[in-house]
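First comes the structure, then the notes that go with it.
A single protein chain has been removed from this complex, and every other one stays in its place.
Moving on, here comes chain A:
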Amino acid sequence: MAEFTMPSLGADMDEGVLQEWLVAPGDRVGKGDAVAVVETDKAAIEVECFTSGTVGRLLVEPGTRVPVGTPLALIDTAQAPAAQAAEKPTAEARAPGARTTRTRGTGGAGAARKGRAETPAGRAAVHARVRAPKAAAVPEGLPAPEPTEKAAPPPPSAPPSPPPAPAPPSPPSAAGEPAAAVGPLVRHLADGLGVDLGSVHGSGPGGRVTRADVAQAARPAPARRRVTPYARRLARDLGVDLEGVHGTGDGGAVRAADVRAAARAAQAAPERSRPAVPVRARDGGHVPAAEAAAVSGEGARDDGRQREDAMRRAIGELMSRSKREIPHYYLSTVIDLAPAQEWMHRRNRGRPPSARLVTAALLLKAAALAAREVPQLNGHWQDGAFTPGTGVHLGVAVSLRGGGLLTPVIHDADTLTPEDLMATLKDLVRRARQGRLRGSELSGATLTVTSLGEQGVEAVFGVIHPPQVALVGFGAVVERPWAVGGLLGVHPVVTATLSGDHRATDGAIGARYLTAVDRLLHEPGDMPGSTIEERE
């Protein structure tokens, strides 16, 4: 029996809110499958499971905030049938209809998308519907999401649109139930579970009834847990979720001894399951025994605002730490992009606009390759020493339109072709702005690149993302008078900058890096992975 724990999705993450379960007890899951949606201070992220097996008990209710390392679910790694899952009342509540078995063969970052494409459209729609209000709540004026493989749900902010051909609501509910506020899927689920929608308290925006509300209502009126006051206090202090604690007291009451036992069990487990995040950023020992505070569904309305605040705080803490701990040095160089653009122009010939390479992809490629050449800048400063990265994993700073910043990671960026880099970048940026990144896509960066070129500034001297030791900045590509071989011409140029951690490297190393970037951009065709024309 393995434990699926709240992962650390970044050095600055102490706790997260389990937003939604994507699996039910009894489901088979494979390594890399997305099993839950976790909301961090920054975004809602689909979290993958790193063991294969059968989902046993779900230990944490959606909407609960728990510290990193808290067991969220038990995964039976033996081939045992999922029979025991039925003991759990929630399992019954989810009813046969909800207990679809999903097996996804592939792991890795792309799995979720593939998996989603494979799932019935209905399910995908539920996902979209459940999560869309969140996105809408973020006042970033999202452009209409790019058409994807998903069945596009009706805009969540438009409740009046009548659900297409809904099954008639269960009779007794009809009275006070504003029909428009209940989506067809929720209705279907309610019918399947025999839930009277009229009696369901809606926790969604505007009191909308969500899928979780129906599941909650279908639960056989969970008897209030008997927990002694001391056990409650102890659970809070130890960060133990009482939901998963077996009570041995009078009438099954949870007592202090039960909580301690659960805490001991939880303590033994996280060490094993920590690798839920492949390259764990240095945690700086700042994971406190945070309180497990339940977040009530009522808060959903202020969600966007709260998340923004939380993100601001998280960024503030991380950047303060960086400036407090890291002695930055800064270098800057202006790079002639004429050869690169010429090369790109040739390469894009005959391609549809959507497939054409953009300068940003080339800059990333050069940044990644240069990091391979100067490995002293690619890695982490941990416990007073530099640990080189196991690959070049580029964090890419993505500014969110409503404010705030995410740095999704392009793993092994140095090995990708510029085309793949561009595709990955596009996808990451889109999903970052939708708040739909997966856990592995937010962690493990060995070097971060920030580009403020779109905003029109010529140079950016960034703050290093601890525990990394450098940050590369690209400004806007601008046309400037440029002398080559004694001749003055107008060239596209970009200012590349490097912020370096002076503990790890000196300016000479940083200079070598920027020089390498310059050289690579002068001969883009020579960049490994850039010569696919032959294969085409």
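Convention: a contact is a pair of C-beta atoms (placed from the backbone, for glycine too) under 8 Å apart; a residue touches a chain by one contact, two chains touch by 3 or more; residues count from 1.
Just so we're on the same page, contacts and distances are computed from a predicted model.
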Choices "MoxR-like ATPase", "Alpha-ketoacid dehydrogenase subunit beta", "RNA polymerase sigma factor" or "Rieske (2Fe-2S) protein" - which one is the UniProt name of the chain not shown
"Alpha-ketoacid dehydrogenase subunit beta"
Pick from A:Val23, A:Ala44 or A:Ala231: which residue touches the chain that isn't shown?
A:Ala231
For the chain left off this view, which of A:Ser199, A:Thr248 or A:Gln267 is in contact with it?
A:Thr248
In terms of residues, what is the contact footprint of the unshown chain on chain A?
228-233, 248-250, 255-257
